[in-house]
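For reference, the structure discussed in these notes is given below.
Here the complex is missing a single protein chain, while all its other protein chains stay put.
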Amino acid sequence: MVADSPATTKNKKKNPLSDGQGSLAALLISPTMVVILFVVGIPILMSIRESVFRKNEGVDPNTGMVAQGETFVGLQNFTDIFNNPTVVPGNWGQIDRLLNAFLNTTWFTVVCVVLETVLGVAMALIMAKAFKGQGLVRAAILVPWAIPTIVSAKMWGLIFDADGVMNKIIGQQILWLADGPQSQWAIIIADVWKTAPFIGLLTLAGLQTIPAEVYEAAKVDGASAWQQFTRITLPMVKPALVVAVLFRTLDTMRMFDLPAGMIGFGKYYVETVSTLAYVENNNLRYGPAAAYSIILFLYIVFVAFLFVKLLGADVVGDEELKAIQAQRKRQKAAAKAAGSKPQLAKTTVTSGSAAS
Amino acid sequence: MTQPRTMRRVLAAAVAAGALLITAACSSGGTPAGSASASASGSATDWDETGPIVYAQGKDTSGNLKDKVDEWNKANPNEKVTFRELSDSADEQRAEFIKRGQSKSGEFTVMSVDVVWTAEFAANGWLTELPSDKFDTTGYLAAAVDSATYFNKLYAMPSTSDGALLYYRKDLLDKAGVQPPKTWAEMQSICDKILPDQSGMSCYGGQFQKYEGLTCNFAEAVNSAGGAVLGDDGKPTVNSAEAVAGLQWMVDGFKSGMIPKEAITWKEEESRTAFQSGKILFLRNWPYVWNLASAKDSKVAGKIAVAPIPGKDGPGVSTLGGHSYGISPFAKNKGTAMKWINWMLTEDNQKKWLQTASSAPVLESLYSDAELNKQFPYLATLGESIKNAKPRPKAVKYGDVTLAIQDAAYAALQGQSEPQAALDGLQTKLQSLVS
Partner (left out) sequence: MTAAQAHVTKAELAELNKPKRDGKYWAGTIAGLAGIAFIIIYCVLPFYWMIVSSLRLPSDGRSTDYLPNPASVENYIAVFAPINGFGRSLVNSLIVSTTTTVLTLLFGILAAYALARLRFAAKGIVLSIIIACSMFPGITLIIPLFKLFSGNYPGFEWINWMNTYQALIIPTLSFGLPLCVWNLTAFFRQLPVELEQAAMVDGCTPGQAFAKVILPLAAPGVFTTAIITFIAVWNDYMIALQFGTTPEMYTSIVALSKFTGAYGYDTPWGTIMAAGVIITVPLLVAVLIFQRRIVAGLTAGGVK
């Protein structure tokens, strides 16, 4: 309660002159919304339609011609993973191809994002401590970020060649580009290389907002370096870090350029849902391809939801919305006398942290 | 640190997306599913209609096609050909053609169709049936014509062909006083004789990365052992004892070190580089290697020669490659398309095309042409290879078939499954794919 009211009043104070600007807002927003409707909304509708149809595949035994047209198959494109699995050999044993791609996607996302975060935070800590060469480091760190993914895919493909420089350095011949567990690591290394610095950069910015006095006070209180890190640094950079990690996660889940450009299609160890949908589309199975991309989308939404729920990622970061929702909740709470207390308490905590 | 409100916002995002989806489902209810209106074959084709046309093929790496098109356009100003250059990647070319077929677009009048696409394109009605009175295949390589035929009808005009060759180090074989091998066993014994004196050299290499090249190498091994992926009736026979023996040979090669381990990542270029840098004694590859390996900067220039690929008990059976010209049923000016194709395929033009673009011709007689043989020392061997060559499985779902083959072969080569078990699995898969 204590934290709620300031947030609300702050907001009220914030926009006293723009109240009742709904029509202006509509005017300003509508061009963007129209564009989004056309380039995202309508294609989504078309995809959804596609996903419940299936192209006819029967071949006429006399003429050899394929039957034309499509058939409405309901949710069959989605349920085939259970009812009619296409079993392929991959890293996860003999399982359905979509399931395999799904597990690969999840595996890549978890491993890449964890490694990127650990490495990125470590880089940020180093950079924050460095007195000299910060400009140089910052310049270096933007190199991987600026290189187009497809260029980086080709570059790593050359490095990971059977007779390539990576094997020369490590002194043994690992066949990185063969379809096997090692190719997953080739992908992971290339992805981590490209994006860990990015996380480092965002974390560094978070670090630099922490006033030096806080650390000095902690030192005076006798806090160890580790304690300072876990009690001060991490909580303070968490909001920035969580959002960065969330966006990295969503991006990794859509991974396409890297496996496509470096290893190629139809390699079960590195097939992601995106590349699978692409392959299915090329094999004229538009229905399943659309269904897979919708499954991927739902998965992404689910993960984003988890992030927000478990880690408190403040994706939207809009104060006014928070205030409105808080107010609604209070009204609800007032209406329903009993059972609303725990909810209210939670609310108080959140807006408190979000305001910081 | 939970944030119910933010959570709610993401929920709202999901709901918003969901709402869009629902409207989608409703609004599209009235749209009829793409109605069948293809009249690709059977109906009368207008072979008299002339006018400008578009010819699409993969990247013109020789750079000589443009001259060819100019030559035609000068002579036929009212029937101009526009060359539409596609990607070099076969997969991307196929995707381009399929997109246009699916959308019944006549943008490409004439398409350069890979031999393995014929069945898929023809069955879907994306190729015009070519009547024998307009398109004469007399004197053409039988295998090439067969690969352009679907259900006993010609759907494309063979334009170039391709077959595998066995490149070998003539210097080393001569030194050991042996002839190029005709069988796998002979090849092994030659290697046993030569390799002890050559450090870091393995016996044999081909294309074993998981891609179309593996399908070619696998089909060759199976055919060369007397087996077949699909029998004469089009039914899968890939788990026959002969086919298993073919795959077993490849697997044993990897196990014994006859084929170097890294070959599992090789495509055409990797295997060529390995051969040129002295890593392998024998190389299975396409004709393009000849010029590069004989070039001045090649370490093996002047030390190499070609032979037909070996087999289990006798000469091997190559996989047939190449392209043909197909005509889109949705395009206008099929008369011009016909004239252009027939002009490109005159004996004279095929000869020139071999000389300028190093593409193997489809006219059988050219392989014994003395002048050409002088210029291309491998030509006679190639002709022999192509004459015995077998097409890859003809399947409407070729993309699935080739992937299933690669799955099975690759797993066996990596030692993840036994050849018999891998091919039993493949047999089951092919039975459902080729029906």
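Observations, loosely collected:
Just so it is clear, A and B label the chains in written order, and each chain counts residues from 1 on its own.
Convention: a contact is a pair of C-beta atoms (placed from the backbone, for glycine too) under 8 Å apart; a residue touches a chain by one contact, two chains touch by 3 or more.
Only a predicted model underlies this, so the values are computations on that prediction, with no experimental measurement involved.
Checked against the full complex, the one of B:S89, B:S189 or B:S365 touching the unshown chain is B:S89.
The chain that is not drawn here is touched, among residues A:I44, A:V242 or A:A326, by A:I44. Here one chain is not drawn; of A:N77, A:N104 or A:T149, the residue touching it is A:T149. Hidden from this view is one chain, which touches subunit A at 14-22, 24-26, 28-29, 31-33, 35-36, 38-40, 42-44, 46-47, 50, 122-123, 126-127, 129-133, 135-152, 154-156, 158-159, 161, 163-165, 168, 193, 197-198, 200-202, 204-206, 240, 250, 254, 256-257, 261, 273-274, 277-278, 281, 286, 289-290, 293-294, 296-297, 300-301, 304, 315-321. Residues 9-10, 12-17, 31, 59, 61-63, 84-89, 92, 96, 99-100, 103-105, 267-269, 272-273, 286, 288, 291-292, 297, 358 are the ones on subunit B that touch the missing chain.
FYI, only the chains that are shown with their structure count from here on.
Centre-to-centre separation of subunit A and subunit B, using mean CA positions: 39 Å.
In the complex of the two chains, the subunit A residues touching subunit B come out as 41, 44-46, 48-49, 52-53, 57, 59, 63-72, 88-89, 161-163, 173, 175-180, 264-268, 282-284, 297, 301, 304-305, 308-316, 321-322, 325-326, 343, 346-347, 349-351, 353-354. Partner subunit A is touched in their complex by these residues of subunit B: 1-11, 13-14, 17, 20-21, 23-25, 27-28, 31, 33-38, 40-42, 91, 94-95, 98, 102, 119, 122-125, 150-151, 209-211, 261-262, 264-266, 270, 396-397, 399-400, 403, 406-407, 410-411, 414, 416-417, 435.
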